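The complex appears here without one of its protein chains, the remainder shown in place.
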Amino acid sequence: MQRIGVFVCWCGSNIAGTVDVVAVAEALKKEPGVVFSTDYQYMCSQAGQDLIVSSVKEHNLTGLVICSCSPRMHEATFRKTAQVAGLNPYMVEIANIREQCSWVHKDMPIGTEKAIILGKAAVAKVNLNAPLTPGESPVTKRALVIGGGIAGIQTALDIADAGFPVDIVEKKPTIGGKMAQLDKTFPTLDCAACILTPKMVDVAQHENIRIFSYSEVTDVKGFIGNFDVTIKKNARFVNEDICTGCGDCVTKCPQKKVPNEFNLGMDNRSAIYIPFAQAVPKVATIDPAHCTMLKTGKCGVCSKVCKANAIDYTQKDEFITERYGAIVVATGFDPISMDKFDEFAYNQSKDVITSLEFERLTNAAGPTAGKLLRPSDGEHPHKIVFVQCVGSRCDSCAEKGKEYCSKICCMYTAKHAMLTRDKYPDTEVYVFYIDVRTPGKNFDEFYRRAVEEYDVHYIKGMVGKITPEGKKLMVRASDLLDGKQLNIDADLVVLATAIEPDKSARSLATMLTASMDTNDFFTEAHPKLRPVESPTAGVFLSGTCQGPKDIPETVSQAGAAASKVIGLLAKDKLKGNPCVASSDELMCNGCSSCEKVCPYGAITYENKEFRMPDRTTRVRRVASVNPAVCQGCGCCTVTCPSGAMDLRGFMNEQIMAEVDAICK
Amino acid sequence: MQVKEYKPLIVAFCCNWCSYAGADLAGNNRLNYPADVKIIRVPCSCRVNPMFILRAFQRGADGVILCGCHPGDCHYTSGNYFTRRRMAMLFSMLDFLGIERERTRVEWVSAAEGAKFAATMNDFVTQVAALGENKRLEDLRCKK
Amino acid sequence: MQKITKEQLIERASALLRDGTVNHVLGWAQGEFDYDITPAVFSDESSLTGNFVWNDFCGANFSKYLVSKCRTLEGKILVFLKPCDTYSFNQLLTEHRFDREKVYAIGIPCEGMADIDKVKAICGDGISSIDCSGEKLSVTSIYEDSPISVNTADVLTERCVNCKSKKHVAYDELLGDEGDILDSARFDEVAKIEAMTPDERFAFWQNELSRCIRCNACRDVCPACTCEVCVFNNPKSGVENKAPANSFEEKMFHIIRAFHVAGRCTDCGECSRVCPQNIPLHLLNRKFIKEMNECYGEYQAGETVGSKSPLTDYTLEDLEPGEVFDRGDINA
Amino acid sequence: MRKCSLDSLNSVFAKIAEAMALYLPVDGSDGRAVFSKWEDGSVLSNALNTVRSPKDFFFPQSEDLMRFKTEGKNIEIIDIRPESEDFAVFGVRACDVKSFDILDRVFLTEPCDSYYASRREHGVIISLACTRPSETCFCQAFGIDPSTPAGDISCFKTDNEMYWQANTEKGEALLKAIESLTEECTDEAVNEQKEKIRAIMKKLPLASLTTNSFGGGKTTELFDRPEWAELSEACLGCGTCTFVCPTCQCYDIKDFNTGNGVIRYRCWDSCMYSEFTRMAHGNNRISQKERFRQRFMHKLVYYPENNDGLFSCVGCGRCLSRCPISMNIVKVMKKLGGESK
Partner (left out) sequence: MNKKYLREDIIRMSGVNPKKCMRCGKCSGTCPAYDEMEYHPHQFVSMVESGDIEPLLESDSLYRCLTCFACVERCPRGVEPAKLIEAVRLTAIRRQGANRLTPNDIPAMLDDEIPQQALVSAFRKYTK
């Protein structure tokens, strides 16, 4: 039998205003097991906690019921208090008489009656509580970063610098991500490559970092501290260790008509290629979809020219399984498809381009070597229209775009407009905007410079329709402030397309059992207080996989994620959640039902020898739960027909005792 | 003896991650709902055993409602999908036995849906109150 | 009349005993009358010839016996399985309940089993013998001078009237001809009850379940009920009791019993066959089967080994519990 | 001896029901006979016997004994026993009447079971002679004559009449109450009927069953017989035989916490159950074979040993027709040497 102490909190007038706390304390005194009951103004205050500690000692209490605010608020607080008082922290139950009683009921007698019932339920539960001790599991001191963009790079570098080994898995042949494709960066206008490529080199040279480029994560098993991850290294038909990246094969490859994805298809590359000059790892990759040798078995030029003998047409996909203590998701973003936006004529005219394509057009390493030329005829455009919010801020029912604001478009459009005017002062530049959003250090100043110093025409209003007419693009738009409709004969139109999470994120989330929102952005464990952690323990979020971000924000989040990982890897052992399922082996019949519903694969079966009531021994198949993997949902407990499976902290008996107490 | 106004007794099982937080939010926003609703916290809606529901009716509950995360949002990824099937089957069995289907309900309430929680509870209490006392699944021994 | 004869079964079993393929035979043993047949283990040829019987009253489903017999008997066990028994056999294998290596299963065709209570409703008490060898049953009574002829079809057990399958889904060897999965009308009775008003349904089940004496025969015979400790025997479960103390407990027992076997019940009908109080328990199981078929797609427990039952599976688009009531006839 | 016509039976029952609750076998909705309370128009079943025995009226399957109310450290004990009222059970067959001898020896000897005693005191048993025994009947093996049932009143049904014979004071009193609806008669027709039934009894398939090998003092001889293993081989361990048995009298006492106090009740238990008489150390009968043996040894050896040779089986045949696997006391007796001639 427990010796239970009941502590009723006034929460100032928050509870005491609607609940007669004295009456609650008095009524709960009569409950079985209760030996002490009192009320206090602020139970969570130091004085309140001291009261609990001293009462435990004075009355020799074995269990505590705190009638107070929601357990989501202070359960942890009072568990610590219990620990200070020498009790097991799981001998505490909270009756939520604030959020679920005093705040939703106005009438004092009704509120008091309900508070008593909720208190009784908590007492009934504590009577059946048992001390719980969290299990311990070891931490594998190695981190995995999925995605090798600026987010992944920064996270990996930070973790590696702290002395922990890190692996980066990047699906492209090189790390660098979207940032590698950018020209300049706002608001300082430094060149993206100038600040990114040194970091890429750092990664390549870091003794603690391994890069799995051209690779994907195909399976994740395990749990925080012990993830077993299968990485598929796609065959690139080039021996990475030998390839020097000299580029002879690229030059000699006869198949040169492959759209170059690095330049968004605005020029071509060869079938064996190195995405760009500063690629890391700088090794060639054969595109099997276009390689004549791989398709027909006839060619082999690259193999012949390779002095290092690095070409291997027989290379197969390779699967590597590695154990990690932590996983950082940095899968990044993509611009959305423009297929559904007929009004912008993206698919009709080559001269309607996305902002990312514009980046490549102005990039010195881009298809035009940095000269701003129209993709259709290579002429210099004299009138350029930028359209903001293309696909962003769409109503969900519109089904074309995204409901959210993509956050970065206002700034990069200002950047584009400014750079264009700077380089080509003879060009007229129009920016159509709905709102210009510039919250950020030096952001608004940057935008104002575009308007004031560079004479960019910012027009409040949206482009309704773009019609290619001869060499021109007729842009029809409204100028809401002047109250007129504009028809501009532009030479080039740049669409600030919305960004969306990378397509691979959804399947990755399933593997990681990490949750996502309806837009496929990874959900953070808490939107404000735990923004870089996923609700799945041991999985962290870095960069735009969590939501739209610019580079400075991405880098700071990447650093934050790294510091969380470092904090985790610095531990030798992890304490688990003790509220996990466990199987009563004497009752378990090994039917496998529980295994089928466990989302974590926490249940396995083993054959064990048992002594039976008839004094014989028998080998029986029984379920066993890995407490480090189990997250305590309790799904198995309901599936188990014999009731052999129960959930610590929320046992069948405890919940039924609560039901009984509420219904009596 | 004074005739007591009939007050239905409602047991609400709420999952810790969404619906219990939704109920807390209803409290934070001071959204009223009848005190007849008593909440039991469970880690996930999938923790709710049909036996708990029968137990509640046995002990005098007039209605039982189960609240969990919206499908797809389960903290444990799939718990509420199992809940959805189990409860669909259980409720339809209760209906088959002639027990009023209006006494049971499953509702998905997210942590952000304080207003939905309060509205759901108001609606459910009205619905159950309209049926009157639970006579078909009562255990007379447990009557006061 | 059964198409395969007792002699054929004895001959095959004897041969397998002789050549050492099996060490024991799980079969039906002759009783006092022709209809009171007891499952038995035969370990030698002479006991087979002396006691083994196969006629229209061999209803018992042996699958469940394999759970205990595989543990207690040394060597390999020959089991005779009627088509419906094979589903239970597979379901038990899915649940790892017995060692398949220890079993030699012979599938035997079944023409349906007779219900002695239906025979007695026609012939009255005082039956001294029943001859099952002809087209019709020939019932001899101490009260009648000459045997009464009874149409087999008129006295089939409920489950055989609505036989779902004459096809064996598992066996090592098949005697006789293989049959087909049948289009049975087994859900008609469920649909009839569904069509009642809630008040009528309540009254119907109140009347049926009030007869329950909680003898647990339904549970103990059920091939899906193989828990080491049943929740109804486990004081910690909160539902343990030895008697239906009132109408709540009657209902609770049957709801939970049906729920625990939901998705695992092969609809073998043993529960209703053995109920001493004639409660149509199979209707509760069939309600679940019908409901799951309609909501989550056709599923027959035990059709294959290792399949996932509807309640241990889900899809993202499942009906909401509220929608299940309002779905109308989604198959129409 | 008195008689009434079968046509007037309803008014006789009505008369009895005026004085006390009257139960009689009627055909239930499933077609099987069941004892139920007489209401105007209730029709006496033609079935030989009910599935459940009349034991239920005196020793119900589940019965509340008392209530406890606790507050703080105080426990209040509340006697919730209802006032026993007079009742009569009509249509009890000879075998079932005999079962009360067996039950009485258990419940009425010191310490007397007051719950049972009170019902016995208030209950009137009106027996009914068998007219069409079944193949499952073997009451004669226990010396019971189904043509001449005991009870407070014995009734005999012929084609057109019902004959009433009081055997006890209670019976006399009841017959007095229905005097106006019955007429005095000779026992000629009844005797004729008895002879007919006795002739049928000889023809029954189980007529040759004897109890010679059983009875007190046979424990050592029978206990370790190897046949028990074979007999119990298929036993499911359900409680059907014990729950339909008119003489099984085991029960369990349990507490039920209602939330507003505790109800102490008792309910039938079955020696076939694995939890039966489980003790702190576990079960003393660890396998179904032992549990199975217990039931039959109790009926055929232990009980007679303690009760002047009286067997605690009355041969009603209920377990024969209801056992899911058709294993029963007759097969046990025959296997262990119960047939002679």
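Order of writing sets the labels: A, B, C and D. Residues in every chain begin at 1.
Keep in mind that, in the parts below, a contact is a pair of C-beta atoms (placed from the backbone, for glycine too) under 8 Å apart; a residue touches a chain by one contact, two chains touch by 3 or more.
Since the structure is predicted, the reported quantities are computational estimates derived from the model, not experimental observations.
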Displayed chains contacting the withheld chain: A
Among A:V34, A:C101 or A:C389, the residue in touch with the chain that has been omitted: A:C389
Identified contact with the non-displayed chain, of A:A308, A:M462 or A:M612: A:M462
Omitted-chain contact residue, chosen from A:G378, A:G483 or A:P527: A:G483
Which residue of A:E343, A:E585 or A:E653 touches the chain not shown here: A:E343
Touch list for chain A against the chain that is not drawn: 343, 389, 393-395, 397-398, 400-401, 432, 434, 460-465, 476-480, 483, 485-486
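We take it that only the chains that are shown with their structure count from here on.
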Higher-contact pair (C-beta pairs counted), B-D versus C-D: C-D
Most widely separated chain from chain A, with each centre as the mean of CA atoms: D
Residues of chain D touching at least two other chains: 256, 258-260, 274
In chain A, residues with contacts to at least two other chains: 597, 639, 652, 656, 660, 663-664
Sites on chain C touched by chain D in the complex: 31-33, 35-41, 60, 65, 116-117, 121, 124-128, 142-143, 207, 211, 213-217, 219-221, 233, 241-246, 273-274, 276-279
Footprint of chain D on chain B - complex, ascending: 59-60, 139, 141-142, 144
Residues of chain A touching chain B in the complex: 70-73, 96, 98-101, 103-107, 110-111, 113-114, 117-118, 121, 513, 515, 535, 579, 597, 599-600, 631-635, 637-639, 647, 650, 652, 655-656, 658-660, 662-664
